[in-house]
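Of the protein chains in this complex, all but one are displayed in their positions.
Then we have chain A:
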Amino acid sequence: MATIRSLLLLLLFLLITSVSSWKKDEFRNCNQTPFCKRARSRNPRSCSLIAADVAIHNGDLTAKLVPKNGEPIEKPLILKLSVYKDGILRVRVDEDPNLGPPKKRFEVPDVVLEEFESTKLWLSRVLDEVVDGDEGMSSVVYLSSGFEAVVRRDPFEVYVRRKGGHRVLSMNSNGLFDFEQLREKKEGEDWAESFRSHTDSRPYGPQSISFDVSFYGANFVYGIPEHATALALSPTRGPDVEFSEPYRLFNLDVFEYLHDSPFGIYGSIPLMLSHGKGSGTNGFFWLNAAEMQIDVLGKGWDAEAGIALPSSQERIDTLWMSEAGIVDAFFFLGPEPKDVVQQYTSVTGRPSMPQHFATAYHQCRWNYRDEEDVENVDSKFDEFDIPYDVLWLDIDHTNGKRYFTWDRALFPHPEEMQKKLADKGRHMVTIVDPHIKRDDDYYIHKEATNNGYYVKDSSGRDYDGWCWPGSSSYLDVLNPEIRSWWADKFSLQNYVGSTPSLYIWNDMNEPSVFNGPEVTMPRDAQHHGGVEHREVHNAYGYYFHMATADGLLKRGEGNDRPFVLSRAFFPGSQRFGAIWTGDNTAEWEHLRVSVPMVLTLGLTGITFSGADVGGFFGNPDTELLVRWYQLGAYYPFFRAHAHHDTKRREPWLFGDHNTELMRDAIRTRYILLPYFYTLFREANTTGVPVMRPLWMEFPADEATFKNDEAFMVGDSILVQGIYTAGAKHASVYLPGGQSWYDMKTGVVYKGGVAHKLGVSDDSIPAFQKAGTIIPRKDRFRRSSTQMVNDPYTLVIALDSSLEAEGELYVDDGKSFEFGQGAYIHRRFSFKNGQVTSTNIAAPSSGKTFSSNCIIDRIILLGLPSGSKSALVEPGSHKLNIESGPLNLHARSSSKALTIRQPNVRIADDWTIKIL
């Protein structure tokens, strides 16, 4: 009896705990997704299309794709191949609009930049040639120096090759291309699909597209966020692969997502990068907003088909499947990792320049309850001398989840509250979600209803779903008119209680619909222009994010950079603001996976990203929380957040010692703000992310290709996370041929070796690469705002030839005047025994920015001892070189050679000669 009782109790306990786990069965797997199941079961070489009528039209290569054998059952498809600057190849396949398809298939608007379109190279001629072993012809066009694009006609295939013949990237080499054309419903045919209690009417029937893409010479493929998985994507099919779902791209609000799963979560970017030791880096991007599933095919996956491959080169095959839309694909040729990111962001846009304050530390919690709570948290930061820049308010600050309103019982004086923060140079962020409470007395709902601004259900009525406010409707942000109307809601007049120091957070914009299929909107819901939700789903959050950022832009009359954090994302989201990895969990595994997740976002253009420090769900152990702060300080977006069921976890609540550790972690970020901001500017001009995988900086070092527990911040700092409790040691691989300096101690370590290092609780391992110069600001303030005029420190880490180089970018931190040249951009270099500051700013186009900031400390790492003094020019001041603190912490005793008070201005040219 007793054993039965205890067994029952155990089971009961399991039942209780399982209530709060991932609801796997509420989400479709590939087998429950007809287009995915069909595409996955197709055999190689099943595509029978050939390219016919190859011609040049409007500067593009065009062709018709028709079935090879017999009478064409289906209408021919139109292939269009365009070439852009930097050798970017764009391949489009759609139905022929002249043959009267039942409906125009959806092409995603407002993602590809107009500037990019204008870089199209007008093709004027095509060379026909017979490629070795082929029966038919292939058409060849010039791509860029050394590269050509080839359209093989029979069987149809598109690929890029080097002039010598080596392939780089290809499409349909395995003959898996399939394009379901829209057609009239036949008698008795039932197109509807059901999943759980939901039925998708599918009025236009099957319309999916799938094809294979091959990356030649690649060791690994990366990208296609958002998944909680490793950085290097594991194969999902193949002889050595256990059964796995494909990587799913479908924006979903997944309650308590797992830390290792290919299932789709909040955002989607169909950009895959490949990297190989010999081949360099390439990219493939499919602009398509419908549900997508992607298989990474392990070696030998096609062995059963037993068909000779058209190329004997080593490669990674992938299978891409989408429910709807068209083929609009981009091939990026690299060859360096940074080149691919640059090429991709030339198509979808560079990351916008963030507000300076937004690069500092953010304090969030669901929910800071009322004004008193806000005031208390704010004052505690001051009491403990911990800097922070932004305080966040989650959904409960509103009146019944009606966005743009305040719960006046809790927040009777929102303007005053924001002003109090602003007086200390701090900002506030409030949440604004896309679901609108269906309440006739709510002005947003009234206007949206009257104007017909909501997404419609399949029967044409305003779609009525369920979210925080209860019964809700969703704005049809695909429509530019609605976006413009929405943007106006953010003006200081319209958003009552807002002030200029208030910025915005977009959550739930996947969109999350609590009673919808897979917690989102039904696929047969209808958008502006006859577009079905299935076609636009993954871009819904993107348009909402866009409209919100536009709102802040309008509010500031174009002079104030928007700050909008969004959970859902799509290619191009980097132009509108920051992204975070959603509702993670306070577990070590989630800390661990945050690194590949943020790295992957950076690789796919979204550099301003981070994970909730501490983990959203659950209560972190103190040690985990501290480690998360220490790692999170290096996330490009650094915010602590917590679920309302969790215990309070502001940094001062865990005893003096832990307060000190978390304060140190946060201060680490503040010290490095000049460096971070310089990196954000680099991202803004090139797309190269702030936080980078090691292989991006060391593309030839194979040991880095799979490493996703360490990462680079810019090109100078390597950070190794600590992901286990009670760690006493860490193995850290320091790549490359140069040495590395421990940033805490100044101790030098050899590169190209894995070091076993002792670890203490006061920091995680971080190293400065020899040959770099990092600008710091060593003074702490309440917030980054008060640091503007504080002096800089330069940390010069010399390489083996006693050289080093670094940059500093400074502007006003908030306006767009940097666009007209109002900024300072310097290069610092150490060579031949002297430090030089030179201007690398582009010639100004009308505006200037000035700063009287000085550099009052130069720390020299790796300088042979014996140097006693330095000479500053201009002015010929002689200064002593002496031993000074490496870090200005009371607890840090490390010393380094220091040039004391050179007091040279950051805006000026100068040299300092070591004597």
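Keep in mind that, in the parts below, contacts are C-beta pairs under 8 Å (C-beta built on N, C-alpha and C of every residue); 3 or more make two chains touch, one makes a residue touch a chain; residues count from 1.
What we mean here is this: contacts and distances are computed from a predicted model.
Pick, from "Ribosomal protein S5 domain 2-type protein", "Glucosidase 2 subunit beta", "LALA0S08e06348g1_1" or "Ragulator complex protein LAMTOR1", the protein name that UniProt gives for the chain of this complex that is not shown.
UniProt lists the chain that is not shown as "Glucosidase 2 subunit beta".
Can you tell me which of A:V327, A:C467 or A:V835 touches the chain that was removed from the display?
From the options A:V327, A:C467 or A:V835, the contact with the absent chain belongs to A:C467.
If the hidden chain were put back, which of A:D645, A:E702 or A:D909 would touch it?
Only one of A:D645, A:E702 or A:D909 touches the chain omitted from view, namely A:D645.
For the chain left off this view, which of A:K706, A:R900 or A:K913 is in contact with it?
A:R900
Of the residues listed, A:I56, A:L757 or A:V788, which one is in contact with the missing chain?
Of the listed residues, the one touching the omitted chain is A:V788.
Touching the hidden chain in the full complex, which residues of chain A are there? Just list them.
Within chain A, the residues touching the omitted chain are 4-5, 7-9, 11-21, 23-26, 196-197, 255-256, 373, 385, 387, 423-425, 465-468, 470-471, 513-515, 519, 583, 643-648, 667, 778-782, 785-786, 788-790, 850-852, 854, 856-857, 875, 877, 884-885, 887-890, 892-893, 900-901, 903.
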